[in-house]
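Note that one protein chain of the assembly has been removed; the remaining protein chains are unaltered in position.
Every chain is named by a letter (A, B and C) in the order it is written, and numbering of its residues begins at 1.
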Amino acid sequence: MSNNGKILNDPIYGLIEIPYGIIYDLMEHRYFQRLRRINQLGFTQYVYPGATHTRFNHTLGALHLMQKAIRTLLAKGIEISPEEAEAASIAILLHDIGHGPFSHCLEYNLLPIEHEELSIAFMEKLNEEFGGRLSLAIRIFKNDYHKKFLHQLLSGQLDMDRMDYLTRDSFFTGVLEGVVGYDRIIKMLNVHNGELVIEHKGLYSVESFLVSRRLMYWQVYLHKTVVCAGEMTIAAIKRARELVKSGTTFNLSKSLNFFLDGAFTKDSLHSDRDSILHHFSRLDDTDILTALKAFGESDDFVLSFLSQSLVSRKLFRVKMQTEPFADDYIASIKEQTMKQFSISAADVKYLVFGGQETNKAYVTGSKEIMIKLPSGEVKPMSEWSEYHIPGREVVKHFVCYPKNLII
Amino acid sequence: MSNNGKILNDPIYGLIEIPYGIIYDLMEHRYFQRLRRINQLGFTQYVYPGATHTRFNHTLGALHLMQKAIRTLLAKGIEISPEEAEAASIAILLHDIGHGPFSHCLEYNLLPIEHEELSIAFMEKLNEEFGGRLSLAIRIFKNDYHKKFLHQLLSGQLDMDRMDYLTRDSFFTGVLEGVVGYDRIIKMLNVHNGELVIEHKGLYSVESFLVSRRLMYWQVYLHKTVVCAGEMTIAAIKRARELVKSGTTFNLSKSLNFFLDGAFTKDSLHSDRDSILHHFSRLDDTDILTALKAFGESDDFVLSFLSQSLVSRKLFRVKMQTEPFADDYIASIKEQTMKQFSISAADVKYLVFGGQETNKAYVTGSKEIMIKLPSGEVKPMSEWSEYHIPGREVVKHFVCYPKNLII
Amino acid sequence: MSNNGKILNDPIYGLIEIPYGIIYDLMEHRYFQRLRRINQLGFTQYVYPGATHTRFNHTLGALHLMQKAIRTLLAKGIEISPEEAEAASIAILLHDIGHGPFSHCLEYNLLPIEHEELSIAFMEKLNEEFGGRLSLAIRIFKNDYHKKFLHQLLSGQLDMDRMDYLTRDSFFTGVLEGVVGYDRIIKMLNVHNGELVIEHKGLYSVESFLVSRRLMYWQVYLHKTVVCAGEMTIAAIKRARELVKSGTTFNLSKSLNFFLDGAFTKDSLHSDRDSILHHFSRLDDTDILTALKAFGESDDFVLSFLSQSLVSRKLFRVKMQTEPFADDYIASIKEQTMKQFSISAADVKYLVFGGQETNKAYVTGSKEIMIKLPSGEVKPMSEWSEYHIPGREVVKHFVCYPKNLII
Partner (left out) sequence: MSNNGKILNDPIYGLIEIPYGIIYDLMEHRYFQRLRRINQLGFTQYVYPGATHTRFNHTLGALHLMQKAIRTLLAKGIEISPEEAEAASIAILLHDIGHGPFSHCLEYNLLPIEHEELSIAFMEKLNEEFGGRLSLAIRIFKNDYHKKFLHQLLSGQLDMDRMDYLTRDSFFTGVLEGVVGYDRIIKMLNVHNGELVIEHKGLYSVESFLVSRRLMYWQVYLHKTVVCAGEMTIAAIKRARELVKSGTTFNLSKSLNFFLDGAFTKDSLHSDRDSILHHFSRLDDTDILTALKAFGESDDFVLSFLSQSLVSRKLFRVKMQTEPFADDYIASIKEQTMKQFSISAADVKYLVFGGQETNKAYVTGSKEIMIKLPSGEVKPMSEWSEYHIPGREVVKHFVCYPKNLII
C-alpha cells in the first residue's frame, strides 16, 4: 500500500506501519517469527480466556509506540538522528527475542540464563548476519550509549514496553481498569540532560498508569490461579527433567530434549552459544504443550497427574495471603498429600509447592520518574506535592496442592 | 421491539431498555425531556470538544446501571421487591431533575437552593401528578427508608450516578485513564446488615475507580480552563442581574428574567414553589447561551466583554497553583485591569476573580466503602492492608483575569 | 505539548493535532466557534439520544482525516506542495461554516440560499480578514483548481467529509453497522491523471462503506421519527414567519428576527452580503430552541401546539412507505385535523404534512468512484466484476399528523 512500509492491522492501534529495510527484514527473520508461537501471558488465558495474544503482537505494538515517541520528541526539538531512531526501533523490536516458551514462567527453569541475556545473544548473532547493522541497537539495549533516554524508552518506569503490554494485556483480558493513557503519556515525554522526563501536565496520567499497573499485577499477572498454573508447569518440567536425567525417554521435540537432558550453567551461553541458540530458536509454547500431553501418558504418577491436570485445566487448589503460611500447616498438607496419593517425601515437592510474589507499584531512588515543571526545573515524582503512589513492596504468599485433598 | 420496554441505543452500553410503565412515562415527561438541553459538563467542551453529552444521556445511563446492580443483588439472594426495584429506578432517573442550566456551574447563582432540593421538589410535584406512585422513590432518595443500600446505590462512594458519569465523561472527553471498571464493581456489590458493601475481590477495581475519579477531577472537572469558563459565566450572570435589578432590560427569555429579576432565599421553594418550578422547568442551557449572545451587544462594557469572550471562546487567562496567591499580586492585577480597561474598583471583581477548588479522593469516616472479606466479616476500606488511597483533601487556588493584561 | 500544533482529544480518533498558524487561527475565529452550537444531526437525538455531537466536532474530525489522506498520498509520491496541503485543510475546516441552525433541516427555510454558497461567502469574508491567505482554499473548494483530487478529497463519493460523518454519526448514535473502514480506505487512495482513485485492494471496503452509508440514511438520517421532528420544526418556523410578517412580535433574538422578518431571494447574498453574514454568524441552534420555547406560549394555537410538541418531544404520528399516499387518505386526515383542532383549511398544512425522501447508495456516471487495478489501469467501480451496489434511487413517502387524531 505505502511505499515506505508494510501496513499491518492491529486490533488496538488500527493500521500500523513497519518500515521497509532492516526493521522489516528482522521482523521476517525466523528468530522473530518464532514469537508468534509464544503466548504473551502463558496460562493466563486459563483465567482470562481472551488473553491469547503473543509476544509477536506485543513487540510490534511496542515498536509502534516507540515510533510515536520518537516522532513526539523530534517535534519538540530533541536531537535524534535517523540512525538512532532506527537503532532504538530495532532494540525494541528485539527486546523479547530471548524469551522462551511460557515466557517468564519457565524462564530460568529450562536454562539458568535470563531472557535479557539471551536477547543480547540473539541480537549479536543477528548482528553478524546483518553485517554489523545492529551495533548501535545493541549499545542502546545494553544502556551503553550516551543518549540515556533512548535506553529509557526501552526499559524504565515509563518505557514503551510497559505502555504496550499494559494496554494490550488489559485489552485482551478485558480488564478495563488496566487501561493506560499511553497516547497522552507519550505526548508528554521530553528529554532533559539526556534523560527521559515527563512534563508536569502528564502527572495524573502517570499516577493512573502506575495504579493500573499495580492492578494488572494483582488482578492478572499474579492472580492466584495464574500463579498456580505457572507453578504446576514448572513442577512438571522439573519432574520431567529428573526423569529424563535418570534415563526415561519421552516423545519430545529434539530441542526440548536438548534443554531437559543437558547441564547448563550461567556460563553456557559463552561456552556453548551456537548450539544453545540453535535449539532455543526452535523452541516455543507448542513444544511444552505437546510435551505435557505426552507426559500425561507417562507411567510416572507425579508427572502424568500434573500434566493431565494442566492440559485439561484441572488446576490445583491455591491459597494466597499477605501473611506467610505456618510451617506446620504446610507440613500437614504435605503429609496428607503423601498419604492420599501414596508418594514419597522426596516427591511431594512436585505436588505441594508454595512461594511468594511481590510487586512494587513504584520504584524510588535512582530510577525514579522525573518530572519537568513548567519552570523547566526537573525533580523526582516522589517529590510531587500530591504524590501518593505506594512505594512499599507488597508481598503475597501462596501455597498450591491437589484439589481433592482432604485436609 | 420488546414487549417490556423501549429499546434505546447508547454509545457506551449499546442497546438499553427503559421499562414501560411509570419509568417510561417519567422519561417522556417534559420535566425530564428538559435534561436533553442541559449539557452534562457545561463549558467543559471548550477544553474537551467531545463532551457534548447531556444530563439526559447520563441519567438514562445511571438508570441502566441501577438495573444491572439490582439484578446482581437479586441473584445473590438479597431481598428487593419489585416495588423497591422500581422505586430505586425512579429515584435514579430523577436524581438530577433539579439541575438547572450549566448544572453545577450556575447552581446557587440563579437561585440560592441546591439542586438536590429542587430535585425533591420536582419529584413531589410529579408524585402529585402520578397519584402518589413516587412516594417510595422519594423516601429512598431522601435516605428515609430502612433498606439503606437502596439509597447508597443512588448516593454514596460507589453509587450508580458516579459509575455512569465517570464512565461517560471519560468516554466523551476521550480521557482514557478515567475509565472505570463499572461492570466488575457492580458484579462485586453485596449487602450486609442492610448496607451496601463490596466483596473483597473487587478491591483493586475500587482503588482504580478512586484514582480514576481523582484524575477526572483534576484533568477534566477542575481543569483550570474549565474553571475559568465557569467563573466567567458566573460573573456574566451576576453582572447581568445587577444591571437587571437596576432597571436595564435585555432580550431574555421570560423564565431567565424571572430568576435574574427576582429575589429568592432558601425559603422561596416553600413560599413560592409553583412559580419557581414553573419557570425552572422552562430553563435550560439555551436560555443562558442566547442571553450571552444578547449580552454581547450590551452597552455595559463589563457585561459585553465577558459575554463576547465566552461566546467566541476567548477565555481569560487563568493561573492555578497549590499555594494561595499573595494579596498584593491579586491587588496589582486588579489595579492594572482597572487602568487598562477603565473600569471602577466596584466593577473589577467581574473581570478579576479567584477562588479555590478542592477534591478528596476518598472520604473516610461514617461514609466509608465497606469491604466484605471472604470470611464474611465487613470492615472499612481504609483498614485494608494494602490501602493507599489518599484521604487528604487537595486544594488548588486560581485566579482569572483578561488575557491581554500587561502585567 | 507539541511545538507544532494544538493537541485535542477526540472520542473517536484519540489525540488529534491542529497545526498552529492559519488553521489554528481559523479554528479560533468566532465564525468557526459558532459551529459548537450547531448540532451535527439536529433533532436526531430524539431517536438516538447519544447524537449530541456538533458541526464543530465533525469538522475537526474531517480535518484530521484530510491530514491523514494527504500524508498517505505524499508517501505514494503524489505531488502536493505545503501550500496545497494547507489550502485543502483550510477548505475542509470551513466546508460547513455556512451551515445554519439545525443544518439541513432549516436550510432554505430561513434563507433561500444553500449552505455551500454561504460557506463560500464566509470564506471570502475571512479571506479579506486574513489578507488573501484563503484564496487557494477557495479555489479548491469551488473545484476551480487543476489538481481535481484536492477537491475530490472534500467533495466526492469518497471524500473526507463523508468518512468522518459516517464514522462519527455511527459512533454517537450507537448504530454499529454504520461503521466504515475509513482508515483502510484512506490508505488505499491514490491519484491518477489528477483525479482521486481507489486501489483495487480497497474495493470491498468501499462496497462496505456504500452499504453502511445507505444504512445510515434509512436508519438514522431519514428515520421516520427524525424526518417528522424536522418537518415539525420547519412548520413551526414557517408559521412563526407568517405571524411575524403579519405583525405579531415574539421574544426572539435579533438575528433570528432578522431572518424571519426579512425578505430574501437567491440574490440577497450579493446585494446584502454584510448584514446577512453578520446576522447569520450570530445564529445557531440555541436561537431556534429558545424561540420554540417562547412560541409555546403564543396565543396562536398552531404555533404553540407545534412548538410545545417539539420542545417536550411529543412528536406527531408519522407514516413512511415506498408507495405514495392516496390523495383521499391525506384529505381525510386533513379534514379530521381541521375538525378536531378547529383550524381553518389554510392552516391545516402546518399540522398535516408529507413529502418524500430519497437516497441513492451510489452514483454512476461522471462522478463515479474510479478503481486503480494492479495493472495500473483505471476503470469505474460499476464495471468491477463483483459489483452489486444498487444504483437505483430509493424513494419513500411520508405523512405526519397530530398524534391523537381519531382516524
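Methods note: a contact is a pair of C-beta atoms (placed from the backbone, for glycine too) under 8 Å apart; a residue touches a chain by one contact, two chains touch by 3 or more.
The model shown is predicted, which means the values in this text are computed figures rather than measured ones.
When the full complex is taken into account, the listed residue touching the unshown chain is B:201, out of B:142, B:201 or B:339.
Across the entire complex, the residue among A:173, A:190, A:212 or A:337 in touch with the chain not shown is A:173.
In the complete complex, the hidden chain is touched by one of C:212, C:255 or C:281, namely C:212. Within the full complex, the residue among A:289, A:330, A:378 or A:405 touching the omitted chain is A:289.
One chain is missing from the display, and on chain B it is touched by residues 1-4, 7, 14-15, 72, 75-77, 183-184, 187-188, 199, 201.
The chain not shown here touches chain A at positions 8-11, 14-15, 28, 30, 33, 36-37, 45, 48-50, 52-54, 56-57, 60, 171-175, 251-254, 282, 284-287, 289-290, 293-294, 297, 311-313. Remark: the residues of chain C touching the chain excluded from display are 175-177, 179-181, 183-184, 204-205, 207-209, 211-212, 214-215, 218-219, 322, 385-386, 388-390, 394.
Criterion: only the chains that are shown with their structure count from here on.
In this assembly, the C-alpha centroid of chain A lies 43 Å from the C-alpha centroid of chain B.
Taking the mean of the C-alpha atoms as each chain's centre, chain B and chain C sit 32 Å apart.
Each chain gets a centre from the mean of its Cα atoms; for chain A and chain C, those two points are 50 Å apart. Under the contact definition stated at the top, the residues of chain C that touch 2 or more other chains are 14-15.
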